[in-house]
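For this view, one protein chain was removed and the others were kept in their places.
On to chain A.
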Amino acid sequence: MTDAHPAAPDMAAPDLAAPDPAAPEMAAPDRFPPGTRVRTYRHDPPHHTRLPRYARGKRGVVVEPEGPEELADISARGRGDAPVEQIYAVRFEARDLWGEGDHHVVLDLWESYLEEDPDDER
């Protein structure tokens, strides 16, 4: 298999020879920048998940990225193929979670738990 996918000659060597200390990894930009209005997924998976029931299908605002980790929904099942995803601190207003209250709740949520909230009318 060693010669099945030859590297492009102008890509491999220069990266190894001159690593750029300012850019240690070529990570994709975060999908949800701070301030993005998001909505959490609604479904109730049959397996382990870190999206608590009380925060499903709820609207919140991204505070900031917390750093990438393996998706716990997969890794908790003993599988070695868990994707690494960005985790975001997401801030929820109590009334969006419970219909009442004036406090906030912040949860750390994997990217695939979230979708952008198109409704901008809040």
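The working rule: a contact is a pair of C-beta atoms (placed from the backbone, for glycine too) under 8 Å apart; a residue touches a chain by one contact, two chains touch by 3 or more; residues count from 1.
One rule holds for everything that comes next: contacts and distances are computed from a predicted model.
Peer 1: Looking only at the UniProt record of the hidden chain, which name from "U32 family peptidase", "succinate dehydrogenase", "nitrile hydratase" or "Molybdopterin synthase catalytic subunit" is the right one?
Peer 2: "nitrile hydratase"
Peer 1: Considering the complete complex, identify which of A:Val38, A:Val62 or A:Val105 is in touch with the unshown chain.
Peer 2: A:Val105
Peer 1: List the chain A residues touching the unshown chain?
Peer 2: 50-52, 54, 66-67, 69, 72, 87, 89, 91, 94, 97-98, 101-110
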